[in-house]
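Just one protein chain is left out here, and the rest sit where they should.
Presenting chain A:
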Amino acid sequence: MPGKLKAKIVAGRQLPVMDRASDLTDAFVEVKFGNTTFKTDVYPKSLNPQWNSEWFKFEVDDEDLQDEPLQITVLDHDTYSANDAIGKVYIDIDPLLSSEAATVISGWFPIYDTIHGIRGEINVLVKVDLFNDSNRFRQSSCGVKFFCTTSIPRCYRVVTVHGFVEELVVNEDPEYQWIDRIRTPRASNEARQRLISLMSGELQRKIGLKVLEMGGNAVVGYLQCFDLEGESGLVVRAIGTACTLDKLSSLPTAALPACNSPSRDMKEVPFSEDPNPNTHSSGPSTPLKNQTYSFSPSKSYSRQSSSSDTDLSLTPKTGMGSGGSVGKEGGPLKTLLRQQTQTALEQRGASSSRVFVRTMEFPFFTLTCFPPGFLVHVGGVVSARSVKLLDRIHNPDEPETRDAWWEEIRQEIKSHAKALGCHAVVGYSESTSICEEVCILSASGTAAILNSRFMQEGCLDSYSEHRLEEPSPPSCGFCHIPYDELNMPFPTHLTYCYNCRRQKVPDVLFTTIDLPVEAAITGKGCLIQARLCRLKKKAQGEANATAISNLLPFMEYELHTQLMNKLKLRGMNALFGLRIQISVGENMLVGLASATGVYLTALPSPGGIQIAGKTPSDIAYEQHISNMQKKINDTIAKNKELYEINPPKLFALDPEAFRGINTEIIEEAVGSPIPEPRQRSRLFRSHSESSDEVWELDLSHGKKDAFVLEIDDTDAVEDIHSLLTDAPPPVGFYSCNTEIMPGINNWTSALQMFTSVRVFRLSNVNMTNQGLNKIFNELCENLLKSLYFKLRSMAPCCLCHLNFVVAVPEEDLIQVAVTAVAMTFDKDQNQENWKPSTDKMLMKAISENEEQLQFPLELCTESPSSQPFSPSKGTGLQDGANVHNTSARASSQEKASPLPEGRSRSLRSTKSCSGSTVSVVKMTPLPFLPGTKIVKYLGIINMFFIRETTSLREEGGVSGFLHCFIAEVFSMVRAHVAALGGNAVVSYSMKECVFMENPNKNQAQCLINVSGDAVIFVRESELEAPTAPPHTSVAQNAGSGADGTT
């Protein structure tokens, strides 16, 4: 289905001088889309040309619209020789293809050259007319919305979560093609940029198709990655969560208030222990494969897309597939077919729901933050890694090996989740680390049991076998173990929930997700990192892969132990946002685990750390041991004070604690009120059958196993030292790698997103693992210290979403890149914040949330056999009250977000008074901006840049080069967002930063890939006036928050 793309080149400014003689430039512009190129006139002798071109019109398929970027090249006209390129701008027009996103792209774009960087700016206008709206979604996946945000986007409500979508496309890397030997670096870089842009577009379109097949209209938590496999090719892969979203009548106030203004404190969160040491897999393993029930009721389905799809596609193949090569004339027919199919399906569904009970191949969710009530129980972290040898991808159209590799990993993850008694994996992500021809594939997530009423039917195994007793309180329910305590997947140590005392919780819980909003916590959270280096002999091929495979389990185990010890050292009992990276280099492996530690009120207080020395020992040694023990105890005490961890004593007298496995708990217990025996016995009665076993478990996995550090060699001594060297952040600072800091709620509006990159060179003295570890540890600590120092003027503030990425770009080099956001908060209020909140309050908040989620009650039945609802039906089924609400909100929303042109004008009018034409664009890795409401999502930003220099010294060395490049990338992101009419990027991330240097040749090259969601936000204070009716609900939310906190 064709559309018309229109572009107009308005003007340029601050162009570089291209003609030395006149100190001026004769600039003209080429506008290219697909194979069509237009040119503007030459605007002679100016550095600020005013082209004011006609509208250049491209008539194109919407498939091309999705795949291709609009390519704008600025050149200097030269009568006697070839025209010199000044630079290029690539504009992704995808945001214009969705009716709900942007309608025009208009603004100043930096003109970018891969050798010279930014060279002036160009003002461009772009519009798209899609000819036939009714056919619009048929052949391409135009209209499917993409979000990087890993939670339900503000200002949408989720109707259905359909589940996991994945896709990958491969190609030869132009950098490694034969032609690269004869073309210029510029041409090579541009070929690469363009190819990746095309591949991303194609990938997004294909994912979009899958979403449509599943009946969804959006992908949330869209994560796209590049694997630069060198000789063997270039892989672009993406995963995401397909959903059906409904615009919340664009009423900002209705959007998940709890997440939006992170204003609750007390959370009770139970988690489960990480089964990591067991999950490592190396080489090909054949996990049990779930038999996919593939159902093709209609002939209309034809899979002709040349994607990486295998038969493993998780999508129910009932919808209408539209392969890339289906003829255009098939469009209307297919539409018709689809409608018929749907009707047929609906009928069949009504008669026998059996048809729909399909097990999703991978019940994975890339979301990390969920609507209240979505997470029922959380089992713990599941992860899998696999080492592969790369070989050339012979046929890019059949990238089966890469698909098979990922499938293998996913199957393994799935089986781990099963072992934890869970039917789903949330907070799921995938990553790779490549060195020469070896590739480590990693995936991790959090095993969980989800509330099926949020799912499309058949999306998950029904979990009816799970006890559906009275619902657990929201503040602790998710902590309750999902697995069978008689048959636990890993040794852990269960107690009754310290919050509700009705169900069992583990002693420690590790997860990859964000802290659920409703969770009750004590005190504040903090960033916890485990860091590890392991030397590896240089090797080739199989031998190398085997060596790496052999090292991996040890690294995972050690990282896990470090995390556990550091967690205990802080007096905390749960980790959120856990991310373990293992990067491979020629002669070493580097592991970095980051997470946010927190004290879940529902979980038992962690024991201390006890040091045990060698058994036969002298007095001096004993003394040494006891000194160390004292140091550790002091640190724990200090940390508890620092993070304000004073769990309510009332619950400290858990029966198990009482028996005194852990002396610390006993100490705490002393002096606290004696528990009411009646209540306890009642608890026992209600769950009597399991109490004895728990008891036995405790005995068998008592303190000795779990918490004792044996110092029987120097390594262990080092380990303890390194434990104690982690300095707490300076006064006024907090840090976490989750979206928001557990325990801080009153964010103020100041915000600073930043990226910091460091590369360290290890000189080749004989390095030991110990020495390496120490260096790596210091390196990370120093980097954190630098960040605190840099941002000191913002204190009190919190570094949120601290995302560390480690790499070993060359032998003896370690690269660490950090992206995070510093946010200020109001310290005074904060003091009061985590006072005990009542479940009642939480329940109230949750029920409010649920109302706002507007789940039609009829569709919320717990029974897995209830009739599934199609998205269209879902919206149709809204009850009257909701519809009423919606329309009321819609009208007020109109005012809040006027038409795009008007909006962009108004945005521009708020600019600085100094006559600047540059509007401020905020960037944050978080899905929200404190004190604001996101009123519109304008589309995904996904940009890839290459920068190269052959005059490294002149550009200020490697630091000068990269500093400038990162600043350029930021500016290009901001410019694109501003041109879409936006004023912020949320869920921003730098997914790739590959830096290579050759100082001897005075050369360096860097590749950066960034992504995020372009949005329009309005300050809550500005919202008040125009949206009076909704405002009351804001006030209520704020009010209830305040009630709870004071």
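Keep in mind that, in the parts below, contacts are C-beta pairs under 8 Å (C-beta built on N, C-alpha and C of every residue); 3 or more make two chains touch, one makes a residue touch a chain; residues count from 1.
Everything below uses one rule, namely that contacts and distances are computed from a predicted model.
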UniProt protein name of the chain not shown, from "COQ3 protein", "Fibroblast growth factor (acidic) intracellular binding protein a", "Trafficking protein particle complex subunit" or "Alkyl transferase": "Fibroblast growth factor (acidic) intracellular binding protein a"
Touching the absent chain when the full complex is considered, from A:640, A:922, A:936 or A:991: A:922
From A:187, A:389, A:775 or A:994, residue that would touch the chain that is not displayed: A:775
Selected residue (touches chain absent from view) among A:628, A:966, A:986 or A:1016: A:966
Chain not shown: contacting residue from A:81, A:763 or A:1000: A:763
On chain A, residues whose C-beta touches the chain left out of the figure: 13-14, 108, 110, 118, 121, 727, 730-731, 752-763, 765, 767, 771, 775, 779, 782, 785-792, 813, 815, 912-918, 920-923, 956, 958-960, 962-964, 966-968, 970-972, 974-975, 995
